[in-house]
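Left out: one protein chain. Kept in place: all the others.
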Amino acid sequence: MSITYLEAIREAQAKLLRDDDRVFIYGQDVGGTFGGAFKATKGLAKEFPKRVLNTPISEDAIVGTAIGAAMQGMRPIVEMQFADFSSIALNQILNNAGTHYWRTGVPVPITVRLPCGGTKGSGPFHSQSMESLYAHYPGLIVMTPATVEDAYTMLIEAVTIDDPVVYCEHKYLYYHLKADKLPDKGLPIGRARIAREGRDLTIVSYSAMTQESLAAAEELAREGFEVEVVDLRTVKPLDTDTVLASIARTGRLLCVGESFPWGGTTAEVIARVTNQGFHLLDAAPQRLNAKDTPIPYHPNLWSAHRPNAKNIVAKAGALLRE
Amino acid sequence: MSITYLEAIREAQAKLLRDDDRVFIYGQDVGGTFGGAFKATKGLAKEFPKRVLNTPISEDAIVGTAIGAAMQGMRPIVEMQFADFSSIALNQILNNAGTHYWRTGVPVPITVRLPCGGTKGSGPFHSQSMESLYAHYPGLIVMTPATVEDAYTMLIEAVTIDDPVVYCEHKYLYYHLKADKLPDKGLPIGRARIAREGRDLTIVSYSAMTQESLAAAEELAREGFEVEVVDLRTVKPLDTDTVLASIARTGRLLCVGESFPWGGTTAEVIARVTNQGFHLLDAAPQRLNAKDTPIPYHPNLWSAHRPNAKNIVAKAGALLRE
Amino acid sequence: MLQTAQRTAKLKRKKRTPASLGEAAADKTAPPHERFLEAFRWMLLARALEEKLVSLYRGGQITGGVYIGKGQEAVSVACGLFLEKGDIFAPLIRDQAGRSAFGEPLVDVTRTYLGSRLGPMRGRDGNIHRGHPRDNELAMISHLGAMVSVTVGTLMAKRFRGEKDFVGLSCIGEGGMQTGAFHEGMNIAAVEQVPLVVVATNNHYAYSTPNDREFACDDLVERAIGYGFEGYSLDGTDLAACLDVIGGAVKRARAGRPPQLVVASLLRLSGHGEHDDASYVPEDMKGQPFARDCLKLAEQTIIESNLLDPNALAEWRKDAVAQVDDAVATAQKEAVPEADKEDWCALSTRDLVDHVGEDE
Partner (left out) sequence: MLQTAQRTAKLKRKKRTPASLGEAAADKTAPPHERFLEAFRWMLLARALEEKLVSLYRGGQITGGVYIGKGQEAVSVACGLFLEKGDIFAPLIRDQAGRSAFGEPLVDVTRTYLGSRLGPMRGRDGNIHRGHPRDNELAMISHLGAMVSVTVGTLMAKRFRGEKDFVGLSCIGEGGMQTGAFHEGMNIAAVEQVPLVVVATNNHYAYSTPNDREFACDDLVERAIGYGFEGYSLDGTDLAACLDVIGGAVKRARAGRPPQLVVASLLRLSGHGEHDDASYVPEDMKGQPFARDCLKLAEQTIIESNLLDPNALAEWRKDAVAQVDDAVATAQKEAVPEADKEDWCALSTRDLVDHVGEDE
């Protein structure tokens, strides 16, 4: 048996629907015989016709409705058709879901699934990685699974957690990533994972960039470098301890993310590491992000816009030789 | 004569309206005899009744309309009643204004004024500092004036620039900050300012936090420390060179911002400094941000939530003694 | 499993009557004049409370803005009065009368405004943003329009659980009706066919902005049909009409008719907030029929129709003031929030809190 990242997301939702009748799925085209733009809910409406519901094109109201239902004890999963459209729901996510527990003492257990990240030909409005917007604001947990196993267990945990979760699933990994089977349990939420051990350099990454970083580490291994790859798994909370422990071993840090370069996850990692682990660093920390332009449509431009194994190798190589 | 930060903003708009008939002001309550929730447009509708226009409570459409007008050669100034409500217009700002020049070659010269930052009793939805959301995305210039003079000249420049500008004006400074007169010209946009010279520590800040940092520096001077205060003026573009030059003199960095701690301006400054000026640093760089909760209503809580001169002194003092 | 919703509407019945004298709870089937009197008494209480808040504000004892519902009490009270235990109420900034009628304790108000640590928002949020979501009184965010879809969601949850005979009522101003969030919320309510009543009050201003810069249709009730709502217009100065029309809408929604939109017309008889002198309101508008004070009109009806003897009326007034003074005194004695007693934690799941780690 072989299961993809996308199938893991579907399986997690199937399990959640089966095990817990507080769970419902709400979003554009998730229901009927269709099962979502990416088929992440395929077949689920057949089994749970009343709990897998198509919505109008109304992202603000979709999330608002989920918030109301969650206040009343339900466990809604919202699917955004693309992460990029969550800009319309951002106010409800940040200002309503994100503040509600703190203001009132009543938690809002919604899970908002964001199909994130670039794929060939998707252009400026179907490719964005929005974890940094959501992580900046208080009151939200932001998950960025990089493996099939994490896609599965973390989505189940997301729905179980009493607080709002922004679950960033990477569209490039949907079909590109496969596992043999799904685990019952993953690492605890909030804990980063050593995706590959090494002692010369730490690459910190998450989501699809973990896969690119692993490929880069493989390549660098051929040149004799042992690169450690840390997969953050959640960008908020951010597991600074695991990152610091790795840098304590390697002395060098490269942080790789797919979103825009100003601010965001890579800046946050570096700010924490240099604050708490300044003495651990043997060289200036480096980052690699997408370029500071909208995400291009044409594959020739897109592949230069986002970090990939090749330029990770180049950047890491320079850092290793420093 | 004495002129406040708020009056400087009004004067800048009066001048813009007088000098350039492409300029119009669009926003809730900006017109009529009222002149805006903070009176930043007081009297302007009288002089320019057709170019200072009240709008419905429709932030998305307000910015969308401004974008359309700007494409056709106008120079709209949008006033958000509070920065916090720009979450409703965020999609138009990020995905429409921010991408348009890059996609089509046609620039969108809008200026969006955001009354930002905390004041006593304003609570979670009338106190936010949103510069980090806007700076993260490509295609926007993000201004954060910290002085009366900059409030004036930078707003004039904002409207003159061909690209979209998010102009963050700080509500706490509106009345608290005064100058003797308004200058004709300021530092070039994109250039940071040495607000106070010193050689023991560099504090990098912007907007209201520049004033808190200056007060802290004053206090620390009494203890014999010479603290340099850098006022970023624009958080995007971010003047890394001026910051690095300062750190070359002082060897120590504290970065202070009023927005939430995860990501954002302070993280970005530290990531750049540690990358390009790692060898310049004699101690681990530090940051001070607001706390990672919504902004509290009660003054007792609010004053502990945001950085202020007192805790800047404490943090800087510790760093100076390291 | 459905723990969050279990503790619904506890506070409500306790405070269900406007008198502090322990009368029986409001009878939903009461004859019209008894209902009228009950509503009037809540209105008196709301007016007394808000007058007190205004004077505290003027005396510098309140931090932040004070937004009152003067002139809107008839509409507002009708919003709260017909809701039962288990119903959902999403009030906005001018709904003191409705909040009280729905069951909000007076001390919730005074504690919030006076910054008591014991208030429902514990000093974290202020004034009009208070709510008791566990008791089905939703806590508004400032962003107008956002609470409509939230109300829809609470009703969907109830339906998912198999509850019956509930309704939700969400308030909005004519200004808030121009937000995208309002539109999406209305439409999704109709698509989901939840038992929702939306009561819109056109008080002729959004802050300083008059109707002609807010919308361009003849009557906002004309929007009902385009959403698949049933729509009703209402003279918001007329308490009997408010009880009739809003009561009817609540009844129809509860009975399974499509969602209901009521649009009430009246004039805001205060500034937008107490910091605002509303000098932009032209004098001649104040002479229009829609500018009459609903409380005075109701009192006139009571006197003319001899629904209550003058002594009792005076007693009610005194009682209202006494209740308010009581609630103020209580809140004033209580401790204020202190930063070092806060846990500064925006998540209920403590072990998932992010730690920047820089001795925060």
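Every chain is named by a letter (A, B and C) in the order it is written, and numbering of its residues begins at 1.
Note that in this section a residue touches a chain if its C-beta (ideal position, glycine included) is under 8 Å from a C-beta of that chain, and two chains touch if they have at least 3 such contacts.
Just so you know, these numbers come straight off a predicted model, no measurement behind them.
Chemist: Which displayed chains does the hidden chain touch?
Modeler: A, B, C
Chemist: Have a look at B:I189, B:L220, B:L254 or B:A290 and name the one touching the chain we're not showing.
Modeler: B:I189
Chemist: Touching the hidden chain in the complete assembly: which of C:P32, C:G226, C:G256 or C:P310 does that?
Modeler: Checking the options C:P32, C:G226, C:G256 or C:P310, the one contacting the hidden chain is C:G226.
Chemist: Would you write out the residues of chain B that touch the absent chain, in ascending order?
Modeler: Residue positions of chain B that touch the missing chain: 20-22, 24, 50-51, 55-56, 58-74, 76, 91-92, 95-96, 98-107, 138-139, 141, 161-163, 189-190, 236-238, 240, 272, 275-276.
Chemist: Spell out the interface residues on chain A facing the chain that's missing from view.
Modeler: 28-29, 31-34, 37, 53-61, 81-82, 84-85, 87-88, 120-126, 261-262, 286-289, 291-294, 296-301, 303-305
Chemist: By the contact definition given up top, give the residues of chain C that touch the hidden chain.
Modeler: So the residues of chain C touching the missing chain come out as 145, 178-184, 187, 190-191, 193, 212-218, 220, 222-228, 258.
We take it that only the chains that are shown with their structure count from here on.
Chemist: How many Å are there between the centre of chain A and the centre of chain B, using C-alpha atoms for each centre?
Modeler: Each chain reduced to its C-alpha mean, chain A and chain B end up 30 Å apart.
Chemist: If you average the CA atoms of chain A and of chain C, how far apart do the two points sit, in angstrom?
Modeler: Chain centroid spacing, chain A to chain C, equals 40 Å.
Chemist: Two-or-more-chain contact residues of chain C, please, as numbers and ranges.
Modeler: Where chain C meets two or more other chains at a single residue, that happens at 121, 124-125, 129, 141-143, 180-181, 345-346, 353-354, 356, 358.
Chemist: Among all residues of chain B, which ones touch two or more of the remaining chains?
Modeler: 84, 87-88, 124-125, 262, 286-287, 291-294
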